[in-house]
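Have a look at the structure below before the remarks.
Of the protein chains in this complex, all but one are displayed in their positions.
The first chain written gets the first letter, and so on, giving A, B and C; residue counts start at 1 in each chain.
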Amino acid sequence: MTGTDGTLTGKAMTLTSGEPHGGLTVAFWATLKRDLVLLLRRRSEVMNPLVFFAIVITLFPIGISPDPQLLAAIAPGLLWVAALLAALLSLDSLFRADYDDGSLEQLLLTPQPLALLALAKVAVHWLLTGLPLALMAPLLGIMLALPAGSYAVLAVSLALGSASLSLIGAIGAALTVGLSRGGVLLSLLVLPLYIPVLIFGAGAVQAAILGDGVMAHLAILGALLALALILAPLAIAASLRISING
Amino acid sequence: MPFLERAVSLRLQARNLACERDDRWLFRELDLDIRTGEIVRVEGPNGSGKTTLLKILSGQLADYEGDLFWDDRPMRDARESFLTNLLYLGHAPGVKAALTPLENLTWYQAIAGQPRDEAARYAALEDVGLAGFEDLPAGQLSAGQQRRVALARLVLTPRPLWVLDEPFTAIDRDGVNALEQRLVDHARQGGCVLVTTHHELTPCAELRRIRLGGGGLDDGN
Amino acid sequence: MWAFIHKLGSPKWFYGISARLQPWFWVAALILIVVGSIWGLAFAPADYQQGNSFRIIYVHVPAAFLAQSIFVSMAVSAVIFMVWKIKIADMAAAVMAPLGAAMTFVALFSGAVWGVPTWGTWWMWDARLTSMLILLFLYLGVIALRGAFTSRDSASRAASVLAMVGVINIPIIKYSVDWWYTLHQPATFTITSRPTMPMEMWLPLLIMVLGFYSFFIALTLMRTRSEILRREANKRWVRELAGEAN
């Protein structure tokens, strides 16, 4: 056996024990980088939620009326609901590819805490879905005659809110990864949990339009995010262990 | 090796293990005692619960009866040390098709807490006969070659306990011989292998068989 | 006639013949566009109503024409590929889509910008702009679908079917959007109904349109040749080509 670094040649088998130092941060960044490379290699898939967001926004003026006054009144809510649905769209594939090719199994079998590795995957999902949606929203706000002054708040509230949406949605994705037709079920599980984020997100933009204080809404969005950051990874890890057995 | 090392014999025990799958017993009162220097082959017809047993022993599956011990400690307490010493290769090779073999191994090195050593990755791929294919997306490799990328982990991240689920699938004749030799060497150097395979392993001192056929150990029905 | 079609279908023959045709179209495109631009920007008279913002017509109309005709030619290539199994047709269709999307975006952007002085906003749900926006989504759909398959052959067939379905829907979308627009007819001036233009206004426009079309042909020839290199990489004649190239 051409031992590459000693342990296998001659010496009795050594039992490594204890947490290899620095393992967690290295594992976290490696998982994050791996997922980033994976998603960027299929750039068209990163575009799909954005095009979906644009199309859904286009449907409303056609469906309702192109009258700018009417559109301006409903713009904040429309933008938030459409962004929320677009983020939901790409959640299904969060763990499915890893489940199919066996790397999810390996993720479960590392000594590193699964919750934080799952957090790395969710972070990549937010970076390539939530953030682009937030940056694109002002552009679509123009098409809905969104009143001036609320564009920045729209982007900030969406960026903040979509992080919680990714975390909460990932729990649903982890629960349904083993099921073959998990897509629809995923949205049924997760949409009710999205409602608080939607209320304060759309509320923030509405407040910006009316000129009232925006900080209260954004603060609550931040609190929701903090809560999700602490609890969601644990729930994701537990759900992955459950659904790995199919 | 940056870890705390102490040479001691490995021991994975299971006491009256039982597992029920869609209301039929896969196996019952199954006692196992797997030690250093052994190659334990789990045999049995399709659907006799071989993979399920491996999943239970590797801690992936929770709904079973009976107790597991690692290093003479209950598995619940010794879980982290167990995972640090385990190398599990499942049915699916765990190789991402969009990544190159090198990138796949980089990730495996990282989650195994190994130093980021490029040379080790190239050596591991050379060792399993993938020289020249290191930077090709794994999706363009054959099934056998993708399996070899997974097998490269045996060299890349040396771990005492190997749990291998059908490692010979899609491997050509040369590969099978080399892998068999590698299992024997691993056992001889104090490691321990638990493997399921339909391939007839050449008998050797280290080899031991466990037969699953429904209804518990070695009753063969 | 039949032999000619199949001869045209052989990538090797096409690779050679297109190399000779291509420069002519590049030169024609360059001359026509430069002459048309200078004439349209500097010499053509300004519109008595819209003033100089009218000069945007010299990019807006050619891009809009090209956007529509590229989709049609993509659909025609799709038919040729599906019916006569001529791979070159599919390569051309694959290569046309991105340029079509780019031209649609140009038409969309220039149309919206042109409307700013008259409507005061960057976007107006005007009939032609809305149809153009939907055409852009059709293009993005075809491009995304072609990119989604791992096996190239099913990708080509799927994209061809979608192109054919799309081209049938373009007139339907156009008329329904026009009807929708007249239903919500805001009382503002629309740029769709233009008074007949004097000769010195539409002549540069004609030159620009011809310039854009020859640009389209030249670029399609060039990118189809690249697509041949990508798809026929394991053919001997391509290997020799690569061998002597470096």
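Methods note: a contact is a pair of C-beta atoms (placed from the backbone, for glycine too) under 8 Å apart; a residue touches a chain by one contact, two chains touch by 3 or more.
Throughout what follows, contacts and distances are computed from a predicted model.
Of the names listed as "Heme exporter protein D", "MrpA C-terminal/MbhD domain-containing protein", "NADP oxidoreductase" or "Malonate decarboxylase acyl carrier protein", the one that matches the UniProt record for the absent chain is "Heme exporter protein D". Of the candidate positions C:85, C:152 or C:230, contact with the unshown chain belongs to C:230. Interface note for the absent chain: among C:28, C:72 or C:102, the touching residue is C:102. Residues touching the missing chain, restricted to subunit C, are 33, 37, 41-46, 51-53, 55-56, 59-60, 63, 98-99, 102-103, 105-106, 109-110, 113-114, 116-117, 215, 219, 222-223, 225-226, 229-230, 233, 238-239, 241-243, 245-246 (touch as defined at the top).
Just so it is clear, only the chains that are shown with their structure count from here on.
If you average the Cα atoms of subunit A and of subunit B, the two centres end up 33 Å apart. Centre-to-centre, using mean CA coordinates, subunit A is 36 Å away from subunit C. Averaging C-alpha coordinates per chain places the centre of subunit B 56 Å away from that of subunit C. None of the residues of subunit C touches two or more other chains. Shared contact sites, meaning residues of subunit A that touch two or more other chains, fall at 42.
Contact residues on subunit B toward subunit A in their complex (touch as defined above): 1-8, 10, 36, 55, 58-63, 71, 80-81, 83-86, 88, 90-99, 103, 106-113, 116, 120, 123-124, 127, 155-156, 158-160, 182, 185-186, 189-192.
Those residues of subunit C that touch subunit A in the complex are listed here as 121-125, 130, 133-134, 137, 140, 143-144, 147-148, 177, 180-181, 184, 186.
Residues 1-23, 26-27, 29-31, 34, 37-38, 41-42, 97, 100-103, 105-112, 117, 241, 244-245 of subunit A are the ones touching subunit B in the complex.
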